[in-house]
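Removed from the display is one protein chain of the complex; every other protein chain stays in position.
Chain lettering (A, B and C) follows the sequence in which the chains are written, and residue indices restart at 1 in each chain.
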Amino acid sequence: MTEPFRAEQRVLYGDTDSMGVAYYANYLKWFEIGRTELFRRVGSSYRSLEESGCFLPVYEAYCRYHNPARYDDVILIETSFTLAGKARLRFDYRLFDKHSKTLLAEGYTVHVCTDRDGRVLKPPAELRELLSQMGEI
Amino acid sequence: MTEPFRAEQRVLYGDTDSMGVAYYANYLKWFEIGRTELFRRVGSSYRSLEESGCFLPVYEAYCRYHNPARYDDVILIETSFTLAGKARLRFDYRLFDKHSKTLLAEGYTVHVCTDRDGRVLKPPAELRELLSQMGEI
Amino acid sequence: MTEPFRAEQRVLYGDTDSMGVAYYANYLKWFEIGRTELFRRVGSSYRSLEESGCFLPVYEAYCRYHNPARYDDVILIETSFTLAGKARLRFDYRLFDKHSKTLLAEGYTVHVCTDRDGRVLKPPAELRELLSQMGEI
Partner (left out) sequence: MTEPFRAEQRVLYGDTDSMGVAYYANYLKWFEIGRTELFRRVGSSYRSLEESGCFLPVYEAYCRYHNPARYDDVILIETSFTLAGKARLRFDYRLFDKHSKTLLAEGYTVHVCTDRDGRVLKPPAELRELLSQMGEI
């Protein structure tokens, strides 16, 4: 991995809570944006992967909250990918405030590769090729 | 219709926004709870309806916001049902603060009856029977 | 009003439901993106409006669902603004699939202008100036 991939998302009113900051579960949505855009970066999409019969349900998710994101802030999402065993994929995320460059949160998700019915698969050749490209971003 | 059906839901932290009140889109989730529990009230469930091949996508939704719901308030959801034409169903909702009985919001959703592929259907006999029971609650 | 303002948002996995399409409450989030970006378009932001003590809580919301949005679709949000009475603001929205140009939904929200404690205000001069610019977009 040379440099993590960057995506952006603005904090909506609906993302905040009555403490005046982004609600903690929404960081996992921003993680989703990060990994989705990483797939697109290598010329594919998670949607087309699903259409080919390969699903990547989440097995584990972790987030460490450093500084609160606030309404209307633009979040910079850095995502990097590593293969974690034969059938497990790991994405690491770092979320920054785009304006101040403050680190907001960091975390990871681990995914397994399954068929439509949830049976664990070895990643098919098409996915392995994508993953290999993503691991080099 | 004699008396509307009542369900309850507590406002979560994640339902609020930085204005300190429930975010406006969440009232549509509470509407969903109202109509779901109305199906259960007549001994069925929206899930079993779907399993029988009958879907009720939303065609229209309206909400008028009277008073803000706040974190940890218990919302009382009153739901009533009417058949609106051959293939349209209408649910009306009134949301109250359970403690103070203040009216928080009122609104409606209109649904069409479709098959799995989104083709509009006349409600099948099983659904018509349910609807007839729901209309009498 | 000459031409409505356009913003974009991609449908996340978390925006969809088990019917395989975007959940109906999420359209109200996309409406929020539309009106937020309209404020930004005239060189201001809803956040700075709030910082000046002027809030725009939602009074009414309506959505008519034409065609389902699906995972990973890019939604084009057209927003236009009109003043509806002395203290009421109305935003109209049309949501399109960016790729196919299909109309997905249309609707509106009506807002009142209040102070921090929820007391209705006549829109202050700063807001009236913004609104006048937004009405001309």
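The rule is simple: contacts are C-beta pairs under 8 Å (C-beta built on N, C-alpha and C of every residue); 3 or more make two chains touch, one makes a residue touch a chain.
Values in this document were obtained by computation on a predicted structure and should not be read as measured data.
J.: What shown chains does the left-out chain touch?
T.: A, B, C
J.: Write down which of A:25, A:83, A:103 or A:121 is the residue touching the left-out chain.
T.: A:25
J.: Considering the whole complex rather than only what is displayed, give the residues of chain A touching the chain that is not shown.
T.: Its contact residues with the unshown chain are 19, 21, 24-26, 28-29, 32, 55, 57-65, 68, 109, 118.
J.: For chain B, which residues reach the chain that was dropped from this view?
T.: 10, 12-14, 28-29, 32-33, 36, 45-47, 71-72
J.: Spell out, residue by residue, where the missing chain touches chain C.
T.: 13-14, 16-21, 23, 25, 70-71
The working rule: only the chains that are shown with their structure count from here on.
J.: For the homomeric pair chain B and chain C, should the interface be classed as same or different, according to whether the shared residue numbers exceed half of all numbers used?
T.: same
J.: Measuring centre to centre with C-alpha atoms, which chain is farthest from chain A?
T.: Of all chains, B has its centre farthest from that of chain A.
J.: How big is the gap, in whole Å, between where the Cα atoms of chain A centre and where those of chain B centre?
T.: So the centre of chain A lies 33 Å away from the centre of chain B.
J.: In angstrom, rounded to a whole number, how far apart do the mean CA points of chain A and chain C lie?
T.: About 27 Å, centre to centre.
J.: What whole-Å value do you get for the distance between chain B and chain C if each is reduced to the mean of its CA atoms?
T.: 24
J.: Please output the residue numbers of chain C that touch at least 2 other chains, ranges allowed.
T.: 28-29, 32
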